[in-house]
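The other protein chains are all here in position, but one chain of the complex has been omitted.
What follows is subunit A.
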Amino acid sequence: MNTYPAEYLLHPVPVLAVYGLSADQTSTENEKIPTQKDSEESVAVISSSPQTRPSSGRQTPGNNALNLRSSLASTLHSLLHNKHDFTLYEATRYLHQNSANGAQGIPPFRVLSISKDYTLPTPSSSVHSPLSPLTPQSPLYPDGIMSPLWITKYLETPSVIVGFYELWDWSSEPGQGSKPVRETGPLGAHVMMDPTERENDVALAQEINDKRKYFQDKGIKFSAVILLKNRHTEDPSVEERLNLIRKQSGLDAKNSFFTVAPGSHHDLQEFVNTLYRCLYESALQYYSNVIKKLRKKKSKLPSPASSARPSMADLTSNEPQPLSSQGWQLRYDLKIAFFQELKQDIEAALKTCVVAYGLLGDVLAPTSSVTQGLVSLPARGKRWTEARALADCINIKICRFHLFLNDHTAAFSQLNGHLHLFQTYSSAWGMGEQSFEYWEWLSKQYRIFADVIDSAIQAGFKIPLPTAYLTNNGTANVPGSPLLGGSNNNLSSNSQVVGCNPGAIIQHPGFYYHLAAMCCAERRRRFLDIERSEAAKAAAANKESVAPSQLEVLLSKERQVDHSSLTIELLTKSYEQFKKYRNGRMTLYLAAEIAGTYYETGKFEMALKFFERIGKTYRKENWHMVLTSILRWSLRCAKELGSWERAVECLIELMAEELPMAKQKRADIQRELFDVLYHNEASNTIKHAPLTIAMDQINSFLKCSVQFLNQTSFVDTPELYQISLSTDKNSPVLPFRFNAMRVLFSEPQYNCYLEDAGLDEEMKKLDLIDFSKDMTKATTGDYVDWFTKKVDLRVTEHQTRVFQGQIISKDCDGIKIVGVCLDLISPQWNVALSYSFDKLSDDQTVTRRKWLEPSGDPSGRPKFRFISGRGELSAIKITQRPPRIQLSIHQFSPALLDEDFEMCVTVTSEETERIDVTLCMEIKNAEGQAGDYAWFKEAGDKSLESARTFVIGVIEPGQSVSTVVYIHGTGSVGPRLVNLKAEYVLSSASGKAHVPKVEKSESVTIPFVSPFETTFELCAQGEDQGKTVPFDLKRTEKWLMVAAIQCCSTWNLDIESVRLEQEAFEHPYTFLKLLSKMDNFKNQVWKTSHVYNANYLFRLSTMDLTEAMPSVPVGNIVVQWKRHGQEGAYSKTVLKAPALEFQQLSLVVIADIPSELYMGEPFTLTYTIHNPTINLAEYTASIELSDAFVFSGYKQLKGRVLPLSRASYQYTCYPLVAGKVRLPRLKVIAKQQGTEKEVPVELLAVGVVVTLDNALDQQVRQTTVEQQPTLVFVGAKRHY
């Protein structure tokens, strides 16, 4: 029962037989090997017309026409035969296409090549066919139901026959190159045909006619096809010849007589399609007739009830019983169904099949109620086997038809019904669920069902969603519950009550392949069980040689079966299906099953590969239970393979508590791990390469985290870090001893190698192991130059051990702990559990950082303390250490310009060791002036440098050193920025190369103010102008300079001296002479706002008035001063005095009166128009009246005055009133250098006063531009 007969399962299509195309056939004809049947006919053919043999010209070489013909024939042959088997969907496509959109489809045909002289099998002399159960020679005799041979028979019985012939032609005659040229005159068409052609054509027609008649008698449609040659298509006479042949052969032009000429492949295909279409109807007709015949026969059967029952005695006898009428009925139904299939009448075929299936079910039933004790087929008998195969095949067909008709529910319930039915039968047959046969059968059913669905899907069938009924309620087709629809019709429309039967939901083929695989696996288990029990029995039976029982035959047969590869094949199919349906996780499950099956077969390598591949997803998604199973399997595989590295990996991961396992088992795992590492002979035969297990990639029983105490640190500062190893609550069950721990830093020089100290004392739940002190550098081994120490490296369950270490960095750098490796070292093994700290796990980002601190008293437990930040700090940043000295500056600001401003700088060392300090100072002026400078008192160098360095020297820890620095500001007032920088190196570090200096900077802003404010007043004391007659080019002016020096300092100042330092002045004509000064004093003390006036009188004279008169610098006033009470030298402040200049003289009118005026006493008023310039001046003048006087003189006048000369006008005035009165004013309008302006009137002896401030800017003075009336005081009358 390994396979079903293919005949039962294939989908039949109408059979078409062709002859006259195949080269083989022609050659058989050539060789003249007539079979018994056709000998008669072939003789007739030969005798009638030997020329018509299509192959007669074959031997003629160089006959291209023949080649052409044979190429046409072979093309047609291949076209006809290119499709032999049709699926249900392909076969019915023609019907659908025709009904749907009228597109011309191609009807399906199974094409047989038969020999030209084919005859239908003549009904044998007996009444029954050779396959009938009634024929003694039949394989079915006497009680068989059906044989695949019958199907084969009808697959080889044509329903339509097509004969291919070729038109006789001269060219096919040997010796004839070509046909004689026919006349092609105007009468050519009417010329009689070539007699030879005619003769041949008639013979051909005769032959066709014979065939037609023969087949028509048998009810088979016959058609003839004439193969034309290229040449024929151009020959008009060919038409006539063809007509003649057709008429004589009695064939219908439309459906039975065809011609084909050589053409393209496509043309020929078209021809074949047309041929098919024309013949299809006839084929269907043929099968309909057959069905009719069968129906008639079936109706003649006696009804099952009335048929004779075999007696009960017959049941026990093994004598074959003749087929019952029920059996006959079944036979007819099967045949009808087959022909309905041939007709592609699927619905009818389905109905017939269902009926036949029901009958068959009864036939197979161990006890049948319907047939009232009809003899059941003896189990495992020949008929039984046949019937079962038949039942299975019909079941498959029914499923297929249902799916084709898009009724998946019916299809699935058919399968389920079939399975249920045979499940109940099976137990009666002694092959119930305990037997491997049952499972084998079940597996097969599922597998074939899966195949059926798969092919349906490929043809466009869609698997409905199991929940489709939830979304579209109104469908009448409630899946899986045909009875629900019937009995609860009123409920099915109500979605509240809707449900589905999960067992009746059709799913995609992957599920059924999987089921098949599971059944196959079960089959194997059952088989092994039975075989084991049989072996036990055989052993018990003490080797008694017994003839092989039926069971043993079965067993020995089963032993040949490779169950596992069958299972794997099924699982793989299922896997592919699920993959197609994008059910990735299901494929993982299937892969696990495949791997398990591989394991069973002993293909451990494959199994391991599968397990490894699928383990990742489960690990990633935390499916620990599944992962545990996979790891256990992997472990077993690895051990079988001797892949000990893999085994160790599995064992280590299995120790993780996340993977659920009993405590005892966990302990076993741990023991096994140590066994593998230390004791097991198989695993310790060779030296294994170092094995590194990335613990952050797997579930780990030991969590490792690192923590730096601080985020940043300084060069040369010890920095602590802690590595905590915490174990799971329940793992490792036994104390677990690591041989070494390696701490790997990003800078290898800090790496540590900690060895186990081999202690055995009791361990605490939480302890702190400080290995930071007394580390030594390894000198030998693999870890030369690593820091090393012996510590206790044991862990046990529910424990946290914290290892504290320290690093001292000599450089500014970022240092990171890149990994911690825990090593298990045995003579043959070196396993490193490697933890890396690149990625943060989710927990770490949220938890606060903790630091384990030893408790104060030695007996107490250490305690965790929260430190700032969250997560895990595996990196530290080392920066330059901060200066640990203090710089303080003592000073009394503001500073005064020009003074040596003293500041006291104190450097206090807070270092723990001696330091060597250098102090740098720089003064920065806001405007960047260069005049400021600074110096150290000790250094004494008073050169004008703004930046200076001074080596202070060694300062003991905690000591301070003071030094005095001076700054000197000159020029402008304003703040100065003084930067002080102390640089130092530790004395311990001094002498080493590249020791970075520690720097501390301090800056202070010193405001500078000027000690003095000075204002200058320059007063010109006019010379007597009257006596400059005659002209004199000499001129002399006296200037009084008053310097008011105000002390601005907030300190009292000791003034040593105030001196005028005259500036040397050389000029050919102009001279300045100090006439007198008043500044001689010694050592005064000036308080704030004290004003001191220094008076200087100068005479400024020039030899030649007409020369340019420069301004003459006076010089500077130098003040020597210091702060009151301060030691040291006097500072010198230079105050610049203003320059003197001649007055700019212009035309002036000077009024002159006597010094005393009295009423009633006349006096003379003289107006002198003085032209001190060197230009001629013209003027007009008029006298203005005054009420206080009567006067006489010119009222109006006009004149000119020469350069450096004057003109006088005198008026005699008589005062009329006393008091302050206005003089009559002479208004002079002078025209000088082209402009006319009024010349101001001045009284004699009015000088110029210029006031200058400290910066020598002339102060704005109220000038009397507008003419003020010239007022005089007139005394009272003296004489009465």
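By definition in this document, contacts are C-beta pairs under 8 Å (C-beta built on N, C-alpha and C of every residue); 3 or more make two chains touch, one makes a residue touch a chain; residues count from 1.
Note that in this section contacts and distances are computed from a predicted model.
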Report task. Refer to UniProt and select, among "Trafficking protein particle complex subunit 2-like protein", "ARVCF delta catenin family member b", "Signal peptidase complex subunit 1" or "Origin recognition complex subunit 4", the name of the complex member that is left out. Result -> "Trafficking protein particle complex subunit 2-like protein"
Query raised in the report: With respect to the chain omitted from the figure, which of A:Leu9, A:Cys500 or A:Cys904 is a touching residue?
Result: A:Cys500
Query raised in the report: Which residue among A:Leu588, A:Ala647, A:Leu677 or A:Ala934 touches the omitted chain?
Result: A:Leu588
**Report entry** Of A:Glu270, A:Glu621, A:Glu938 or A:Glu1156, the residue in touch with the unshown chain
**Finding:** A:Glu621
Query raised in the report: Which residue from A:Thr157, A:Gln285, A:Ser629 or A:Ser1182 sits in contact with the chain not drawn here?
Result: A:Ser629
**Report entry** Positions on subunit A where the hidden chain makes contact
**Finding:** 465-467, 470-471, 480-481, 483-484, 488, 495-505, 507, 511, 514-515, 518, 582-586, 588-589, 592, 618, 621-626, 629, 842
